[in-house]
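A single protein chain has been omitted from the complex, and every remaining protein chain is retained in its original position.
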Amino acid sequence: MFFLLLLISALVFFILHLTPGGPLDELRMSNPRITQEHIKQLEALLGLNRPIHERYIVWLMNVIRGDWGTSWQVGTGQPVISIITSRIGNTLQLMAVALGASILLALPIGIYSSLRQYSWIDHVVTGLSFFGMSMPTFWLGVMMLIIFAVVLKWFPAGGMSTVGMENDLMDRLRYLVLPATVLCLFNIASWSRYIRSSMLDVLGQDYLRTARAKGLRENVVIVKHALRNALIPFITMVGLTLPDLFGGAIITETIFAWAGMGRLYYDAIMASDWPIVQAVMVILAFLVIASNLLADVLYAVVDPRIRYD
Amino acid sequence: MIRSEAHSKYWAEEESLELPETGQWTMVWRRFRHHRVAVFGVFVIVAFFLLAILAPWIAPYPPDKIDLLHTFGSSTSEHWLGTDDLGRDALTRLLYAARISLLTAVSATVLSTIVGVTVGAIAGYNRGWIETILMRFTDLMLTLPTLPLLLIFSKMLRDLPALQQAFGQALSVMVIVGVLTIFGWMQVARLVYGSVLSLQEREFTVAARAVGASGWQIIFRHLIPNSMAPIIVAVTLGLGARIVLEASLSFLGLGIMPPTPSWGNMLTGAQAYIWRNPFLAFYPGMCIFLIVLAVNFVGDALRDALDPRLRL
Partner (left out) sequence: MSNELLNISNLQVTFYTDEGVVKAVNGASLSLDRGRTLGLVGESGCGKSVTALSILRLIRPPGKIEGGRVQLNGLDILSLSEQEMCSVRGSEASMVFQEPMTSLNPVYPVGDQVVEAITAHERVSEQEARSRAIDMFRLVGIPEPEARFRAYPHEFSGGMRQRVMIAMALVCRPKLLIADEPTSALDVTIQAQILELIKDLRERLGMALLLISHDLGVIAETVENVGVMYAGEVVEMASAIATFEDPLHPYTQALLTSIPTLESTRDVPLRAIEGSVVNPLRLPPGCYFAPRCPHVMDICWEKHPQLKVFGSGPGDDDPNGRQVRCWLHS
């Protein structure tokens, strides 16, 4: 799986460095007094005049050693690592809250729907799920801003904290509500349907009949026997959606001016700041691998039929 | 033995119970009809496509007519949906945006499907190392996070001078279609692969091979047509996903570039002007939402109607 990491990082590196652009172009165009000489010097300084495979090896060695380069544009001159570490916590906050909310809401909705199949509640929930899955994230974000920040003025219209209250938990929560809601809505809609269908599959199984025949009460049958089986595919699916959560964070952080990795990634791409883009890509690749591993491990934990002896 | 009346009546009814021969597609249609919301959804989709196709004729203004004296106007009888930050008529831009957004989504879907069907069919038919390589590659692509890579590739392709020269104005459309195709063929490939694998051992495949049909003939005339059911569902749902992806990319400035209107880029930087005219941000997103909702309902109903028990 580390092969994957290498592959992705190499791929991205080569692609990025083969495209024109980069800070020197900007410099070239903005200041007519910069001569070719100066450019050549800068290139040598940034190591841009070496052949590409050399540059890749150099970069890779640096990354392993912990030197992730310096930002070109977004935080000009600052080491990439410090930029990332200052932002990563914010994204983790956002993703954790959204993930938690998604699970906590999708589970009961999905379970209830499956138990009351074809009831009016089930139809309403199904309809709302479709709504949630069809809504583009960015539109939802903008609409939430309009309704809750502009019109109702209940929540702030972006940013992470009020000036001077950076460490206040309640304040941070106020700023967190809108972006977290936007980030988790799609998942709640889609996961509740998934759980519903998973539960429906399980509810038709013979071992539930056995459980009832033993004299167990219905709620024990549902929770201890049915749910435990229905959660198996769900848990592994949650593990695998972590990278997609990051994708959603890119859009959400941009709309709500949340200074996290998603926003950083986007800004870096727009500014052609390749060191940062590469670094985020490495982290992302790591996330993909880790979430796949996590999904596999969780699957083995919850399903005794899949155990590696 | 003399039959009693009840006796005869029973047998007569029994014989008349034979169902008339109905075509398979008729049955699918009948099952689809049960989902009334989906049927309504079909009308919605058709309506959007019609509006998009007829835009040049029904739009009240040219899409790029700037009127700096009337920016951020609200709904009036002259501008039904108001005007945007450059005074352009919002309704007109909405209609033209429909053209572009639907065009790119449909093109990307068609191309992805072609690629996906080809890859899946080849992998499923030719077992062995071809199969392994193709499907491993497909699985690899599936684990990659979509949006981050779409962003990088969009930016990269857009900045290449070679492509800029080749496509000129149409570059952004080409890039989007290309990028959506590169990252969108895997679902269909997996479905077709699975379907071809299971169809391999069916009698008609063996019979076709016995008669001497070549590999390609078997693939195109037998295996693919019999895999249509899951393909149709995946294509329908994929269309909705692509509309949203194109809009998201355009919103972030890496999709369709202004001044060409797209439902996505009409919302770019909306956070800045929501204080001035919040409705501007409402309509484009609403269009996306409505058509994707319709597509999702239709896709779901198709999935029910084409249930494997039906065996197309």
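Chains here go by letter, A and B, matching the order in which they are written, and residues are numbered from 1 within each.
What we mean here is this: contacts are C-beta pairs under 8 Å (C-beta built on N, C-alpha and C of every residue); 3 or more make two chains touch, one makes a residue touch a chain.
Model, not experiment: these values are computed from the prediction.
Only one residue in the set A:Arg55, A:Arg174 or A:Arg212 touches the chain that does not appear here, and it is A:Arg212.
Which of A:Ser9, A:Ser192, A:Asn229 or A:Gln278 touches the hidden chain is settled by the complete complex: it is A:Asn229.
Contact between chain A and the absent chain runs through residues 205-207, 209-218, 225, 228-229, 232, 302-305.
Here, only the chains that are shown with their structure count from here on.
Distance between chain A and chain B, defined via averaged C-alpha coordinates, is recorded as 25 Å.
Residues 140, 143-148, 151-153, 155-156, 159-161, 240, 244, 247-248, 251-254, 264, 267, 270-271, 274-275, 278, 281-282, 284-286, 288-289, 292-293, 295-297, 300 of chain B are the ones that touch chain A when the two sit in their complex. Listed in rising order, the residues of chain A touching chain B in the complex are 4, 8, 12, 15-16, 18-21, 130-131, 133-140, 142-143, 145-146, 150-151, 157-158, 243-244, 246-248, 250-251, 254-255, 257, 265-266, 269-270, 272, 277, 280-281, 284, 287-288, 292.
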